[in-house]
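A single protein chain has been removed from this complex, and every other one stays in its place.
For reference, chains read A, B, C, D and E in written order, and residue numbers begin at 1 within each chain.
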Amino acid sequence: MTGNAYDSGRLNLPFVGHCTFAKQPVCLDWDRIEADVAVFGAPYDMGTQYRAGARFGPRAIREASTLFSFGHGGAYDFEDDVTYLPADRVRIVDIGDADIIHTDTTKSHANIEAGVRRILAAGALPVVLGGDHSVHIPCIRAFDDRPPVHIVHIDAHLDFVDERHGVRYGHGNPLRRASEMAHVTGFSQLGIRNVSSSNRDDYAAARAAGSDILSVRQFRKLGVDGVLARVPADRRYYLTIDIDGFDPSIAPGTGTPSHGGFLYYEILEFLQGLAGRGEIVGVDLVEVAPDYDRDGTTAFLAAQLLMNLLGFVFHARGLSA
Amino acid sequence: MTGNAYDSGRLNLPFVGHCTFAKQPVCLDWDRIEADVAVFGAPYDMGTQYRAGARFGPRAIREASTLFSFGHGGAYDFEDDVTYLPADRVRIVDIGDADIIHTDTTKSHANIEAGVRRILAAGALPVVLGGDHSVHIPCIRAFDDRPPVHIVHIDAHLDFVDERHGVRYGHGNPLRRASEMAHVTGFSQLGIRNVSSSNRDDYAAARAAGSDILSVRQFRKLGVDGVLARVPADRRYYLTIDIDGFDPSIAPGTGTPSHGGFLYYEILEFLQGLAGRGEIVGVDLVEVAPDYDRDGTTAFLAAQLLMNLLGFVFHARGLSA
Amino acid sequence: MTGNAYDSGRLNLPFVGHCTFAKQPVCLDWDRIEADVAVFGAPYDMGTQYRAGARFGPRAIREASTLFSFGHGGAYDFEDDVTYLPADRVRIVDIGDADIIHTDTTKSHANIEAGVRRILAAGALPVVLGGDHSVHIPCIRAFDDRPPVHIVHIDAHLDFVDERHGVRYGHGNPLRRASEMAHVTGFSQLGIRNVSSSNRDDYAAARAAGSDILSVRQFRKLGVDGVLARVPADRRYYLTIDIDGFDPSIAPGTGTPSHGGFLYYEILEFLQGLAGRGEIVGVDLVEVAPDYDRDGTTAFLAAQLLMNLLGFVFHARGLSA
Amino acid sequence: MTGNAYDSGRLNLPFVGHCTFAKQPVCLDWDRIEADVAVFGAPYDMGTQYRAGARFGPRAIREASTLFSFGHGGAYDFEDDVTYLPADRVRIVDIGDADIIHTDTTKSHANIEAGVRRILAAGALPVVLGGDHSVHIPCIRAFDDRPPVHIVHIDAHLDFVDERHGVRYGHGNPLRRASEMAHVTGFSQLGIRNVSSSNRDDYAAARAAGSDILSVRQFRKLGVDGVLARVPADRRYYLTIDIDGFDPSIAPGTGTPSHGGFLYYEILEFLQGLAGRGEIVGVDLVEVAPDYDRDGTTAFLAAQLLMNLLGFVFHARGLSA
Amino acid sequence: MTGNAYDSGRLNLPFVGHCTFAKQPVCLDWDRIEADVAVFGAPYDMGTQYRAGARFGPRAIREASTLFSFGHGGAYDFEDDVTYLPADRVRIVDIGDADIIHTDTTKSHANIEAGVRRILAAGALPVVLGGDHSVHIPCIRAFDDRPPVHIVHIDAHLDFVDERHGVRYGHGNPLRRASEMAHVTGFSQLGIRNVSSSNRDDYAAARAAGSDILSVRQFRKLGVDGVLARVPADRRYYLTIDIDGFDPSIAPGTGTPSHGGFLYYEILEFLQGLAGRGEIVGVDLVEVAPDYDRDGTTAFLAAQLLMNLLGFVFHARGLSA
Partner (left out) sequence: MTGNAYDSGRLNLPFVGHCTFAKQPVCLDWDRIEADVAVFGAPYDMGTQYRAGARFGPRAIREASTLFSFGHGGAYDFEDDVTYLPADRVRIVDIGDADIIHTDTTKSHANIEAGVRRILAAGALPVVLGGDHSVHIPCIRAFDDRPPVHIVHIDAHLDFVDERHGVRYGHGNPLRRASEMAHVTGFSQLGIRNVSSSNRDDYAAARAAGSDILSVRQFRKLGVDGVLARVPADRRYYLTIDIDGFDPSIAPGTGTPSHGGFLYYEILEFLQGLAGRGEIVGVDLVEVAPDYDRDGTTAFLAAQLLMNLLGFVFHARGLSA
């Protein structure tokens, strides 16, 4: 275990100091990202079809993440008996947000894409905080000059709409857009549920595009290991998490909630397994809308999940203690 | 599957337009209800014993229901591979609310009863949005000139109080009142739990009146099929759902919450089974109190549940795609 | 005074029934708008630069407006000893909302413009409920084939930005866009205040375009009559009210609040005077964001103001009792 | 000035201890009320016509009042250089609440009336915490065997409705009911405002019953002294304060808010004058609805106002320091 | 079963009357505590490291507890067919709160300790309502002149920090401090979870001090009976419940929430078993922070749990019906 910051310096309680992701250092010079992980905000929400406010998702998640940054030398988990993310071995930086241009989806998305490309160019793992799910489109597009990826998608909705009234880049379209990209080889779509999650044609289109679709109840019947077994092994995984994949009991703060969603350990354990099954090369977590998260549970869920996920990813790379 | 409204006309996103139930047409001329389902508000809450505000339940449920009305030709569920409620085969109308007279329970209840009688006279399925649980009394009374019904009751509380301090029509009395009506043949009371849900005498009275009472834990031990097997088959079912039958984690917005309640799929699957076991001839869903539902999860639960329930009912009648 | 609806029919308490503006009739057939006033929602908020959620402004204002619709034959004001809006002389309808296309400002604005044109074609007074202030652009454009208008603008911000990063149709641009239209002859901009309400160049541009700009303190020094005297008389006025022109104490629920704003009677009396000084031919009231209006005061302000304004307008036309 | 409780005993910070009014002693034996003031809750709200929840008004006011009870020997006001309510000279007790019977207005009102009669029998000043404004009816009725009173009424609404749909005891009727009682000699109704505060007939009826009606703007033009001069001097005053007489900026938490209301010092100074102009023999403060008072300002206003009012009343009796 | 208070006297609905725990009598004379249970508030929250406000925990729990006090002669549970807490056999009193001295942890803790000692001296069971978890330190210290206790600890966090920056009495330290007391023989620590719940050294120290630590998932694998079997039998148990041991879905209102916590029945059944396995001699329930409990679920959980726990304790002593 690494040294403990408490021994010297500041106590640095969670409520003290600026809100960066997990109180990690800021890096605003995107030409000098020297880190293993770069957290990046994409506060775009003009793609939403119901409740607004995912633009404040990055701020809410950053604030919540301060709770999980007590100043230890790393994050010890007694169930695994592992200290994840030892401060001297895994460098995380928070590079701020993409510049969003109100009324202009194209420019906003382009700015998001440019940021992700910078992170990738620096060799860091991009962790993008949405924003609505349409931000997945520029995120995944930024991988188009890299080896193929398999998309792992956690969501209540299929998000596979092609076009309606000319809309192709809203929060109902991202996976469809991804399916059109050459570097995307397939999909595992988990948590999809409920009437009107999408129509019959979109399901057919998704399956035709190489998607394995599982509802929450189907996921439960298979069990975590059963689900993992259906995800192609030894791939580069891009992980896109719509927080509404989780149950409204723990994730009320989102634009289009859907009852009957995932509980915490189901996805935690799935992600722990996934990190060992291949390489997670990119992450976006979207649709946290703090105006509907009065007590903060949704933001805490997002932050806690990301902290654990990062631990699993670098543990798989041998970077834990 | 029916045609898709997107192809022409409006996109009609959930946040756009007046709030009627599932954005279905309004019918304020109660002499001309031409529909299979008539949604009817009963915003009476003078019968509550603790937190107020169920009077705004109908408005909250209507608002939440707009999320589940995306303009598809119907509601496709990929788990069942069924398109429920095809727009060309099942007609739903929203007939507005009963006239409520403040300070006057008798008149308010009479107005509710009159509205339900109109719906029944029109041959439509009444779906009543409370209001507190006392509105069940006029609802069930409106069936007194029709064939007998078996009441399926989902609630945390037994609601079988006879009289206290002269009160006979409050939200603790509805099932007792129903038990006194000749056209009510029995009860399945599900979800009843916790100390003070009622006293020992009321339990005895309920059982004497032909009630099968199951707590949440007893329901879980039996399983959905086991519970269904205890409900008399091939009956006309009147379904009364107090939202506090559900767990406060998904239904905080109610006057008298009780921990340890039902989760979403338990009741969803029970209702799916019930719709196939007999005929659901009337529904009331009560005690949604939006002032305690800051993030909206309770109203979404009510709307999502009713949308699915209607799908199941008409699927059982062969009206799906 | 006209007859009282209470004498027969329903009591129709404010909390009862569907939410239309002031519980007036719905008219969804825009080819048959037969009314003196048509209330129209424009739930577009992709033009906002800070807090989101004005898309729910129309719903919140409609809900709040039910408080001001008690079923009297009209709205009696004992200070004026006038019964405004007698039901048999002024017909108000609520025509629903413009179709909003997420991610697409151009189409959304076009739909708003089309709706206003329909209202004007029907000879009714359009009262548009925003949405963010960018919706003023299509609203005012819809008047381009009619006699010239003078714009009366109540706001904390000048909203006279030409272009930044290509944005020309955001909520900082509407008055600039209006200034480019031939049928707009001048502006009275009231309530503008605080550093960063706009930069020096934009003020110069506004004045060059014929604007008379008054801060809240300047308004107070002049008094209502003094301000009215500066508004060109006997014109056709188009009134655009950004709710953030009001003080955050009574209008917290808006995207970009600014302390030091107008109080209620200041604007009420100004509007009463304005209605008598010329003809009010169009109205938009924008930027009500209910997610930041937890106790509802902002929505009540909007509804109360519009109800009074309509009374003044038709009183000036001799339609009161 | 009396001794300071801090010198011995507990610090007793506001957030510590049970919530009684101003942390004064409880007296649940209504046969032994030995006090100068008896605070009494009337948590009845079935008379409301819009937003619910005034039933929790007494609890909210009690909680807020703990802020104004720092344990000094009395309440020193440096502007007046007076220590009001010296603990050794003015005894205040909190006698709890009237028993409310859900669904039953008659019994609930009777219980309120009985409580006020007990207080009067004990020679204490009744201070009743509503509940909705209908609770004024039993309160004022309890004075029917005592010398006549003049009612001073602060409200946005006239509350002079006779009967609608049979309703005679709702929150729109209390002053009408009072006007029918022989021991009520007249009314000063202050703050009445806005269209739909009542209809023309009710204004005529009020004036015929001896009411002097002033709007907020009329009150301001007259000034506090001018208004006081219109209140008959040397009478026994019964004071009924509907919190919606105040502006929504400081009293959002009420069922039927109305913009343009009183500010704090206007009524504070009026009450200070009134206490010296005659004898205040009874008080009710109604319509505090904490569910719409998220930040607590309304409850603080009610508590702060009552604390000052009591100080003025007993200062007028020579009981201050 | 005992007599029913409804037969005479007041209906006493939950929303009526002062807020004491379960509406039980107040006892402010701590020299005359004549009861089986004494509920005692410890509204100290200066030991928190993130979100504030547990100082209002006692008030929130008392308010919520009124829901569970319907005036029956006791609390009937139909699943157990037992009437718990018959009013004539188990006396509960609410003795108010410890005097808290702002800025002064030592004095505040001393006052808490003194209160618990008074309760113990009176032979009553102390039930302490926090406040933050640091209040456990004075609570457990008050047992130092009594027979040894085994601590049963429900929490998300280990709370076994020794000292950081000189802090030894904050809410991260209580179990460590307890471990240093001679009368504490061991610990069962349940629900501990998540990275950063504590560091590796603290886990080692806890185990060295005789602690059996189980995560939520470990608890579930063992089952309630399996967990109970690991708790030393026939001991005197001191039970300390940090509400964040529960899942944020049912306990959002706490300072440092942690996803993946206990659900209701898991702990209910564990406590029922524990009450029969030895003697529960003291209880504290801490970290309820109502400012983050907008809809009240956390406070209801605390109140409902305590009511049931007391029933189990006295049932184990033969005091039920």
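Keep this in mind: a contact is a pair of C-beta atoms (placed from the backbone, for glycine too) under 8 Å apart; a residue touches a chain by one contact, two chains touch by 3 or more.
What you see is a predicted model; the values in this text were computed from it and never measured.
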| item | value |
| --- | --- |
| Chains in view touching the one left out | A, C, D, E |
| Hidden partner chain, touching residue among C:Pro43, C:Gly57, C:Gly115 or C:Pro248 | C:Pro248 |
| Full-complex contact with the absent chain, from A:Ala22, A:Ile101 or A:Leu263 | A:Ile101 |
| Hidden partner chain, touching residue among E:Arg89, E:Lys107 or E:His183 | E:Lys107 |
| Residues belonging to chain E that touch the chain removed from view | 45-49, 51-53, 55-56, 101-105, 107, 134, 165-167, 169-171, 291-292 |
| In chain A, positions touching the absent partner | 10-13, 15-20, 26, 41, 43, 55-56, 59, 62-63, 94, 96-102 |
| Those residues of chain D which, in the complete complex, touch the missing chain | 1, 4, 6, 11, 13-15, 66-70, 72-73, 75-79, 81, 83-84, 247, 249-250, 264-265, 268, 294-297, 300-301, 304-305, 307-308, 311 |
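We adopt the following convention: only the chains that are shown with their structure count from here on.
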| item | value |
| --- | --- |
| Joint neighbours of chain D and chain C, given as chain labels | B |
| Approximate Å spacing (C-alpha centroids) for the pair chain B, chain C | 39 |
| Centroid spacing, where centroids are CA-atom means, of chain C and chain E in whole angstrom | 55 |
| Chain C: positions in contact with at least two other chains | 11, 13, 15, 55-56, 101-102 |
| Chain contact topology (line, ring, star, complete or other) | other |
| Touch relationships between chains, expressed as pairs | A-B, A-C, A-E, B-C, B-D, B-E, C-D, D-E |
